[in-house]
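All protein chains but one are shown in place.
We call the chains A, B and C, going by the order they appear; numbering starts again at 1 in every chain.
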Amino acid sequence: MVADAGAYSGPAHPAPARGRVRLGGVFFGLIGGPAAWVTQLIVNYGLASYSCFPRIRPSPYGLPGWHGIWGGLLAINLVAVAVTVAAAWISFRDWHTTRGEHPGHSPHALDAGEGRTRFLALVGIMTALGFVAAIVFDTVALLAVPQCPG
Amino acid sequence: MADPELERRPEFATATVAYAHDLERLWETSPGIAGWLSTVDHKEIGIRYLVTAFAFLCAGGIEALLMRLQLAGPDRHVLGPHAYDQAFSMHGISMIFLYAFPVLSGFSNYLWPLVLGSRDMAFPRLNALSYWIYVAAGLFMYAGLAIGQAPNDGWYNYVPYANREYNPGMNEDFYSLGMIFLGISTTVGSINFIVTLARTRAPGMSVNRLPILVWGTLTASVANVLAVPSVSLAFFLLWMDRQFGTHFFDVPQGGQPLLWQHLFWMYAHPWVYALVLPAMGIVSDGLPTFCRRPLVGYAPVALATVATMILGFGVWVHHMFATGIPNLALAFFGGASIVIAVPSAVAVFAWTATIWLGRPVITTAFLFFASMIVLFVIGGVSGFMTGSVPVDWQLTETYFVVAHIHYVLIGINVFPVVGGIYYWFPKFTGRMLDEKLGKWNFWTMFIGFNVAFLPMHLTGLWGMPRRIYTYSPDMGWTTLNAITTVGAFIFAIGVAMLLINVVISLRVGRIAGANPWDAPTLEWSVPSPPPPYNFAVIPHVASRHPLWEDRLGESEVTSLVTRGLLLDHGRETIGTSPLDGDPDVILKMPGDSYMPLLLSVGLTMGFVGLLVHLWWLAVAGAAVALIAGVVWLWPRGTLGQRRVRHV
Amino acid sequence: MSETARSLPVLPVGTPGRRSLGWWGMLWAIVTEGTLFAYLLFSYGYFAVQLAGNWMPRQVPPLRLALPGIVLLVISVPAMWLGSFGARRGRTVALLIGLVLALALGAAFGVLQGLDWRSEPLTLRQGEFGSVYYTLTGLHLAHLAAGLLGLLLMLIWSALGYFDARRHAPVLILAAYWYFVVVVGVTVFVALYVLPRVW
Partner (left out) sequence: MSIRRVAPAAAALLTLLAQPAAGQRPLGYLHGEGPKAWPVVQLTLGLLAIACVVVIVTSALVVVGIWRRRVTDITDIRSVPPTRAGGGLRWIAIGLGISGVALLGSLIWTVVVLAAVNGPSRPTRLTIEVTGQQWWWKARYLDDDPSQQFITAGEIHIPVGEPVRVRLIGGDVIHSFWVPALAGKMETIPGQINETWIEAGQPGIYRGQCSEYCGVQHAHMGFLVVADPAEKFAAWRAAQLRPAQVAVPQQTGATLFVYHCGACHTVRGTGAGGTVAPDLTHLMSRGILAGDVVANTIGNLAGWIANPQGVKPGTRMPAQDLSGPELQRVVGFLQTLK
């Protein structure tokens, strides 16, 4: 058995630019959008369903005092969009500082995924943009469907 | 000088014959029944998972064929209503819980350490435990069928019908306890996958170099960790209601039937994605091999996998559109259910582009993978229709949904799985499956499946409700049902062809060699079948296609496959950091052990005791499990737990 | 072959603290068990919303035994911390003292909870609240029992000299689990004993 400890020469590190970004920012970029989306979905669902189906029977015209929640629901969605855009921006910043991590332009980074730091930044951008779309899809409902069955 | 038992610099070299021989001695399972019962080799366990899952597939398939005979025409008497109800319930349970997920666990168990460049899963014994519990839980639920008291409320088991008042037999007790039992297996298996991924990859395998299969199973595992408690809790509460008179779902006392639906679907919707994402991963990894081209859009496809699962957690209410929830609240989930098509579209276009831009080599595995794209799209668009709230009010609980779920589960699970078997059988056994029989196998399954289930959409649109044991001739469903029954039998013949091919090829199949498909990933760098230690030297990965690097010519560095880390001071593998795969520990892996088996025997005793109210048996089972657990965890000198005292 | 060679560092062998696989496994076990309690608390909240005020028993569970119990359980956190601190530094005495204290405090909580059950006028079959109350506290007690068993094992293993400054992963793993049990205990306490009072 050949013992040449110390003579190890592995390939280059997969993320040479990892020192240039903050790990917390990377994670926020990745989970900010999904977290905002899931929060607005569940909170809006709870409010919308409670306001016209409290307990055992529906309240066709809505609970007294709950008529104004439409604006609240919309506001929640806007906050969610803002958080997601912030996540996109942080990811974009990380992408900007690390895009030279590996040879190859950005389509190549999408296709092959080399350069771990810039890969995560790119994934963060896509995630956030995707979840902006998801939140918009939920907001469409708010614009058309009445709060209660009537 | 530091104690070499506690820290050392791993040697780096090429494997010699003597060294490989040492590894063989360290890692091999002892022969005979003793080794068979105590092995923790992930490859052995993976194969067992696959074989057991196929056994349950066949059982569920026989139930399906009986149902199809009953429904082949109006007013038939093949099965009575009681038998039919148990048949469709056991069919669902078998296919969803005992086949579809475990079969993917089988692939992942076998393949993960090989594609990740490791020597075993993070917790080999937990792996064995997970398998034994799976078998025990499956047999536990089938024991109900054997005594004619199988679960009879469908796989989603709505209360209050599942309550004791309406369902006084033991049927639902088998289901409740069986699902809690099975949940243990799923949970420990999932944790095992997650930690394996986080900690035991080959050096250099950063997260951007993971095969998509790994992304699929990882995502499914995280989802299971978060979702399985929901269903275990639901079944536990149901069992408490049934046995101890609690009031969770008991309406006269204020119990909430919709709470069951929430808990069940919060689990079951993510679960459905857990049944398909690893299978989509199989296609994402298999298709490029045969298209002679890396997968188009690795990053978007990896992201789509994860995003599907995240969105999958937010759509559980779309199973509850008809429960009276106000329309606005439903509309939010309608939006989520429609937007979930976006990541699916990413995957579909990535696969299609891979085919267009590659040079497809038409093998049986390729046919299964490529046909899956079409079946996936059909299952996807019918799912998209059910996401539209008002349309779903009509579609739900009709055969349209039955068609949808079969396109999803057969199209996106069975087809990739069978393709995966054609693809990896050479790796598993060292022999190729017969390609000629394979083509027959594919076309029979493909035609049979579509004959059975494509017309079923129309059966649904023409109003046939699901779970009815018979129908009258004036409903207009006779012809369609007859066609579906014919298709189901053709499909069954196709599955039988696969089994025949496996049996024949095991004996006379062409010898495969290490890499018969000229595939790019690490598992093809080791002999077929792989030695018990997988890798003589731990490889060092420099790209996502270690075996194609020379020809793709885009990486200025190359992965090291034949030269690598020598780890032979006992059963060892390398531990690496989660993001970048930097080596940070030399892991000592446990040897074979009877404790996983003993622990699952104890748990089985416990659950049987709870089922039949033999409390002493339950306590004895718990005691056996406890003893097995303590022995299992007892620190061992050879593991480095105890300091070796140099006197 | 790349010339950007990196020499491999000296690596620890076996199960060094938080690099051990067991620690990572425990983290995820905590995640899944925590989720279990989250779903149960969700069910509790669901009943609270659906049944409004009509489901609380006339007497909410008394604090007489529960309050001292939860205080003891919280005090077990520094005890457990002392134990794991001792393990990390190889100070066996601190390790043993911490483990014994945590074991005693945890057991005391269990005994008080058991006494509480006995003195409780509520029963398992008494409405939703009774069902939720016993299921939540019962599941927590089951997790506590597992923790106590773990503590007992750690005591035995420590006494046998299995742990030192370099090898102590099981203690850290158990400590993580124990903190989880305490957090769940406090959450359950707040949900069952405090919230009904401030409603």
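We take it that a residue touches a chain if its C-beta (ideal position, glycine included) is under 8 Å from a C-beta of that chain, and two chains touch if they have at least 3 such contacts.
These figures come from a predicted structure and were not determined experimentally.
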item	value
Chains shown that the absent chain touches, full complex	A, B
Touching the absent chain when the full complex is considered, from B:F97, B:Y471 or B:F491	B:Y471
Among B:L6, B:A20 or B:A341, residue touching the chain not depicted	B:A341
Residue of B:W36, B:F244, B:W356 or B:W615 touching the missing chain in the full complex	B:W356
Touching residues on chain A - with respect to the absent chain	55-58, 60, 107, 110-112, 133, 137, 140-141, 143-146, 149-150
Touching residues on chain B - with respect to the absent chain	80-82, 85, 153-154, 158-161, 166, 251, 254-258, 290, 292-294, 296-297, 300, 322-324, 327, 330-331, 334-335, 338-339, 341-342, 345-346, 348-350, 352-363, 370, 373-374, 377-378, 381-382, 384-385, 388-398, 435, 458, 461-471, 474-477, 516-518, 520, 545, 548, 551-552, 554
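The rule is simple: only the chains that are shown with their structure count from here on.
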item	value
Chain pair with more C-beta contacts, A-B versus A-C	A-B
Averaged-CA centre spacing for the pair chain B and chain A, given as whole angstrom	27
Multi-partner residues of chain A (at least 2 other chains)	5-6, 8, 10-13
Two or more partner chains touched - positions in chain C	1-2, 4, 8, 50-51
Contact set on chain C toward chain B in their complex	1-2, 4, 8-16, 19-21, 24-25, 28-29, 31-33, 35-36, 38-40, 42-43, 46-47, 50-51, 54-55, 124-125, 127-128, 130-131, 134-135, 149, 153, 157, 161-162, 164, 166-167, 169-170
Interface residues, chain A side, partner chain B - complex	1-8, 10-15, 18, 34, 37-38, 41-42, 44-45, 48-49, 51-53, 58, 103-104, 109-116, 119-120, 122-123, 126-127, 130, 133-134, 137-142, 144-149
Residues of chain C defined as touching chain A within the complex	1-8, 49-52
